[in-house]
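Here's the structure, in structure tokens; my notes come after.
For this depiction, one protein chain was excluded, whereas all remaining protein chains were kept in their positions.
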Amino acid sequence: SLNVASKGNSAARVYAPYTVYKGKAALSVAPILPSFTKLDSGTFRVERQGVMLLTIWPSIGERKYDWERRQRFALSATEVGSLISMGPTTSSEFFHDPSMLSSNAGQVRKSLKIKAFSDGTGYFISLGVANNILKSNEQFVVPITTAEFTVMKTACSFVLPHLMGWDRVTNQSEPVDIVG
Amino acid sequence: SLNVASKGNSAARVYAPYTVYKGKAALSVAPILPSFTKLDSGTFRVERQGVMLLTIWPSIGERKYDWERRQRFALSATEVGSLISMGPTTSSEFFHDPSMLSSNAGQVRKSLKIKAFSDGTGYFISLGVANNILKSNEQFVVPITTAEFTVMKTACSFVLPHLMGWDRVTNQSEPVDIVG
Amino acid sequence: SLNVASKGNSAARVYAPYTVYKGKAALSVAPILPSFTKLDSGTFRVERQGVMLLTIWPSIGERKYDWERRQRFALSATEVGSLISMGPTTSSEFFHDPSMLSSNAGQVRKSLKIKAFSDGTGYFISLGVANNILKSNEQFVVPITTAEFTVMKTACSFVLPHLMGWDRVTNQSEPVDIVG
Partner (left out) sequence: SLNVASKGNSAARVYAPYTVYKGKAALSVAPILPSFTKLDSGTFRVERQGVMLLTIWPSIGERKYDWERRQRFALSATEVGSLISMGPTTSSEFFHDPSMLSSNAGQVRKSLKIKAFSDGTGYFISLGVANNILKSNEQFVVPITTAEFTVMKTACSFVLPHLMGWDRVTNQSEPVDIVG
């Protein structure tokens, strides 16, 4: 796929979220790849880790959803590890402050909770966003089935090494390099 | 593999079903990849999700099977997730209407059932196709072993990110892009 | 990797068996890829399935092993599925006749047995080859640890879609094809 670069369309992007539509909201997950910096030595280093971007947006009628009111939560590699390790009865909760380390720290608080149904047939995914500046407090809950959660876990296991940049490490020295 | 395109044989296809031959019928599974649309922005979007195509065709004598009487069932990503999450004692059932949303809706009903043997050594895969127009009602049952089901689960886990288009997402920005 | 072909070294091969050396014998496993036939339609079809080749050869002194006396057993995709699905207390046994369907059918009988240690810390892998023509009957047993078996299971899970040819299916239509 290096040829993509040599063909001059390095900006080609593929948009392929996994989306489930439920009664009160829709939920999608999609990977965002890490970015790399080239050091003077010629080595590439991960500059920004990749994330698994989770988006929830509310239903506003039959088969209609309001994308303008979407809320997002970017799961880090370790948070993806937490999701992958969940069993049929466990729960996970993550807290993010999108303005952390800035002057707005603490003004927006996001929480994502994944909680197994009591009968073990699925999970509730709850995303809360409390914004002190806008005086808003949104709360979305999307029930997903075990089959849907298995798709997420399987796809997250596949994508995790890519979020970490490890797929690039393993691609870098083909046997043919030795010939060249 | 982009070179395939540059060599002008972008239509090159590989046919590699996993097939098991049993007493009353044969069963094969093979992935069908998603298709993509190029947006004005240059981004590619999944247009049609990929599926895992399951085909069953009946035996008509010793080591002879009638391919003309094959019936098919295309498992979606979420249905593949259901199959992957099956344990040694669980069962799954899916219902499809191939004419859904058309004027023939409800005329053909397909069902696929996967049910563990009571002794835990394998599964029955049953495909039923009731066609009101042809006044036909076909029912195939294929017993498969745990080893065969493990091949299907392992291959489905491998292929699931490809059905979703996520392998394309992760291939799109190699470090070398930054150089180019 | 298509470039390998365009560079004229399509015969480039990589030899990378996973080998364990034990008191009475050494054991290695290595994948053998499937071969493909090109149909008139331009489609490629799997001609011969890939296998996982298991080789055992006896010890003839301290850190010395006799490669000339090696015996082999080629595990099919389904047999690899059986190995992958093994738990800490299960066992598997496979029987092969390398001359099956020829006039020598039944003259050579091979069996491979994988049996968990009673304490759950590993497995015995036993390979027996009874050859009526040579009047020989070799029997090798190699004890392997859970860690070594986990390497085999993980590597077999990785390689199984390649034995089936599914990695080629998923590589065949990059988004860029649509551009080209």
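Letters A, B and C mark the chains as written, and numbering starts fresh at 1 in each.
To be clear about the criterion, a contact is a pair of C-beta atoms (placed from the backbone, for glycine too) under 8 Å apart; a residue touches a chain by one contact, two chains touch by 3 or more.
None of the values given here were measured: they were computed from a predicted structure.
Residue-wise, the contact with the chain that is not shown comes from C:Arg168, picked out of C:His96, C:Lys110 or C:Arg168. Chain A residues in contact with the hidden partner, per the touch definition given at the top, are 1-3, 6, 34, 36, 39, 42-46, 77-82, 84-85, 157, 160-161, 164-166, 168-180. Taking the whole complex into account, chain C touches the unshown chain at residues 1-6, 9-16, 18, 20, 30-31, 33, 36-38, 44, 145-151, 154-155, 158-159, 162, 167-168, 171.
One rule holds for everything that comes next: only the chains that are shown with their structure count from here on.
Chain A and chain C, compared by their mean Cα positions, are separated by 37 Å. Chain A has residues 1, 4, 9, 12, 14 in contact with two or more other chains.
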